[in-house]
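Below: the structure, in structure tokens.
Here the complex is missing a single protein chain, while all its other protein chains stay put.
Read from first to last, the chains carry the letters A, B and C; within each, the first residue is number 1.
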Amino acid sequence: MSERKKNSQMETNASPQPAQAAYQDLGFGSRIERSSKRMINQDGSFNVRRIGGGIGAFHPYQYLITIPWSKFHLAVVLFYLTVNGLFSGLYILAGVHNLTGTPSMGMDMPHWLEDFLHAFFFSMQTFTTVGYGSISPMGFVTNMIAGVEALCGLMAFALITGVLYGRFSRATAKIRYSKEALIAPYQNINAFMFRTINRRQNQLIELSAVVTMAWYEETESGFRQKFAPLPLEREKVALFPLSWTIVHPITPDSPLYRKTPEDLEKMNAEFMIMIQGYDDTFAQIVHTRTSYKYFDLAWGRKFDMIYHTDEDSGMIVVEVNKVDQHSHAQLN
Amino acid sequence: MSERKKNSQMETNASPQPAQAAYQDLGFGSRIERSSKRMINQDGSFNVRRIGGGIGAFHPYQYLITIPWSKFHLAVVLFYLTVNGLFSGLYILAGVHNLTGTPSMGMDMPHWLEDFLHAFFFSMQTFTTVGYGSISPMGFVTNMIAGVEALCGLMAFALITGVLYGRFSRATAKIRYSKEALIAPYQNINAFMFRTINRRQNQLIELSAVVTMAWYEETESGFRQKFAPLPLEREKVALFPLSWTIVHPITPDSPLYRKTPEDLEKMNAEFMIMIQGYDDTFAQIVHTRTSYKYFDLAWGRKFDMIYHTDEDSGMIVVEVNKVDQHSHAQLN
Amino acid sequence: MSERKKNSQMETNASPQPAQAAYQDLGFGSRIERSSKRMINQDGSFNVRRIGGGIGAFHPYQYLITIPWSKFHLAVVLFYLTVNGLFSGLYILAGVHNLTGTPSMGMDMPHWLEDFLHAFFFSMQTFTTVGYGSISPMGFVTNMIAGVEALCGLMAFALITGVLYGRFSRATAKIRYSKEALIAPYQNINAFMFRTINRRQNQLIELSAVVTMAWYEETESGFRQKFAPLPLEREKVALFPLSWTIVHPITPDSPLYRKTPEDLEKMNAEFMIMIQGYDDTFAQIVHTRTSYKYFDLAWGRKFDMIYHTDEDSGMIVVEVNKVDQHSHAQLN
Partner (left out) sequence: MSERKKNSQMETNASPQPAQAAYQDLGFGSRIERSSKRMINQDGSFNVRRIGGGIGAFHPYQYLITIPWSKFHLAVVLFYLTVNGLFSGLYILAGVHNLTGTPSMGMDMPHWLEDFLHAFFFSMQTFTTVGYGSISPMGFVTNMIAGVEALCGLMAFALITGVLYGRFSRATAKIRYSKEALIAPYQNINAFMFRTINRRQNQLIELSAVVTMAWYEETESGFRQKFAPLPLEREKVALFPLSWTIVHPITPDSPLYRKTPEDLEKMNAEFMIMIQGYDDTFAQIVHTRTSYKYFDLAWGRKFDMIYHTDEDSGMIVVEVNKVDQHSHAQLN
């Protein structure tokens, strides 16, 4: 029986397509229609729209921690005004006379507006639990509404605390990719290469990179999407203090072998990049993605050095903004 | 000595049943009595009840972050009312006259109820730290109770903040499984397959799937539960932008080979699915489980395409709600 | 050069003691003096005291999230009283007359105590930000102190929020180990085995176990501590819905082969257990440890079944409190 088990285990490994092969199409499938669009955008998002997911597919927390800060602040302010507006309505229904203090707005305004503002200010003072007491609730109903509002306020700020923490603690690695990928001379052949740098002051360690090339190929049954991983000179670095130039040597096995810029355009070539690393500050594994399309390639160029040793301090100085710089180089 | 150590290490690997084999019964054991019930429910929970664990087995935080939102809100409201009720009692014991302000409820009610409500409103204003001051404590005892209540209030909301964050940050992947698994034609044989899609807008990456078949087999000593992992066409995908159809080709080694729907019913077949992936937004590994019972299989069907390229935008559009759709296909 | 690199890599693997061998002494070293004490206590802590670490070795957060709840609550109350006591002193120094309201404690007490309590109550109302206003600050100094105290209060509760979340979200797996390990018949030999069960309602998945035996051996240079990993029938289970009996078959290679209870006592044998798993609720990897000493072994016993299928519901019912039960079994 033990023997049988070991066999069935081996069969798994000998299944028609090995597990590693799965990384060849990256989950995009091969039946995608011809399109000049990228599959992966330069910011790492996918060129895919998901529709029909229904209400269950929406996750408010996920929404709140991924929207930009401007939208987030707007959402907080709108929420604050809406909630206070609603509770003001309730206080008015329960009778504004149950809120002590005289509504003296110091401006000329209709009575109902003064009343509303009186209730609105009380609501703000209750929701934020500031509770000056210059306005205070009277009677059963108004007191109960105020008690509920203070509870809601605390719950809301508990939630906002969580969202703010979530926004901040997301280890969004700021790996900067060179704008262009180069076809550069490499040893006695050429290589496809691009450069990355950590823009943040935190340390990324144990980085690894995967580069997959996608292109169209004409088959009997029309065009088909093809995928191939590009073997790299080095797939991992232990530390990332400077920059990292990721290099795919164009050997005869490479799908880039003897290809011209025109060939790549005809093939609609896209180079999909995935880099993962461990963020030392946030103690999290972070992933970044980007892609280079055939028109993002610069041929016959090589990257300029971006670090030098400072003579005075003996420190290595890295110039982040030079990551894109490259100069002419004769291809082999 | 170094030699001996290496040997004992090897023996570990050569132990009667290899470590990987452990995945064959998934921890369910083989002595389970015959039952038509599933082992794993479609929502991924186990059909198992644990009793006699005692009070130490209960973890309030775990309870509070896993109950549905409706229950959670109910729990908060009940807790709020209970705590305020208890502190109201204490204020009454310490003398309501130590709470300034006149209890004018604006309704006709007995004196003791007015007093209770006066204390209750003060309690709410203290517990939420809103503290209008329209009611304020006097005397040593009442002041101390109020000081304790305000502390309790802050602790309670600290706790609720943590629970809310816990609820939100749990990376509950919303992987949608097709309602039915199919027996579909595949290359020149047939295959067991089902389809999954990410309902959320977040990105899942590095997904891997394990499919285990469980069935009854007649042995000399009665029926026994059997388990076998089903080798998959591909066990991993690097990205999950579209849908992923997980395919087990029914080769002669498969426990499904030449089985009819009737056979599977007699075997009480269950297909247990485990998928894990890395959630890009929450930086967490997420797991989902489901199972297909023999009656969840559709024979001689194939899945319909659910994505197409939008002509205008060039984007790939995925229709999530079509994940269940399949149509007739001639089996091999 | 590439060749050289590959070589130096291989040498690493061919270093005198292979990396896996490191697990043989578990970090305890072999020069430990003879002692009847356990190395690992049954609750998983080490029988080791670290001294001379200095003040830098103390981490208040770590302390606050690992102490029992009773100690934690005591610490909060003491902190609350101390801080309010200190600020009361400051208010008295700045002049109690700068705190409005009359200190009417409703009890007979000396003037200085009334003043102190007046300041103390104001301090509590400020620190918790409840701020009724029945007592309020006047003058520059008192107002500034109050402003600082309110800030301190908010910071303190921010901190307590974090500590409470930390306490709760620590995924303390409640894996229950059987009180005794058994020497039980197993197939046609005997085996060392113990049973584990998850007391919590959460799901643990992908469990793996490591068992190391430690004993004394007489060498020329006196007694030496020896360590050996015990190969297990299965080192991993994918799911953990029921119980898991971890079994080390006593083959001729086992250090337990043909040993009697007396032998093990003379060897001062200790079985150190490490189990790790993934907690589905907290999305964390959890570790537990325990140990069995030679006197924790029961010879010629086998574990009783602790689960059965409920006839009515078809559910599997696990009786957690039966995890320790075993009955007589003839050894081979």
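The rule we apply is simple: a residue touches a chain if its C-beta (ideal position, glycine included) is under 8 Å from a C-beta of that chain, and two chains touch if they have at least 3 such contacts.
From a predicted model like this one, the values you see are computed outputs, not experimental measurements.
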Full-complex contact with the absent chain, from C:Q42, C:N143 or C:T309: C:N143
Hidden partner chain, residues of chain B it touches: 129, 131-133, 161
Residues belonging to chain C that touch the chain removed from view: 2, 5-6, 8-9, 11-12, 15-17, 19-23, 25-29, 31-33, 35-37, 39, 46-54, 56-59, 61-62, 65-66, 98, 100, 125-126, 129-133, 135-141, 143, 146-147, 150-151, 153-155, 158-159, 161-163, 165-166, 170-171, 210, 212, 274, 284-287
Interface residues of chain A (partner: the chain not displayed): 16-18, 20-21, 24, 76-77, 80, 84, 104-107, 117, 121, 124-125, 128-134, 157, 160-161, 164-165, 168-169, 174, 197-203, 205, 207, 228-229, 231-242, 244, 249, 253, 278, 280-283, 305, 307-310, 313-322
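In the analysis below, only the chains that are shown with their structure count from here on.
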Angle of rotation relating chain B to chain C [CA atoms, steps of 5 degrees]: 90
Interface numbering overlap (same over half, different under half) for chain A and chain B: different
Intercentroid distance (Cα basis), chain C paired with chain A, Å: 35
Distance between chain centroids, defined by C-alpha means - chain A, chain B (Å): 25
Residues of chain A whose C-beta touches two or more other chains: 129, 131-133, 161
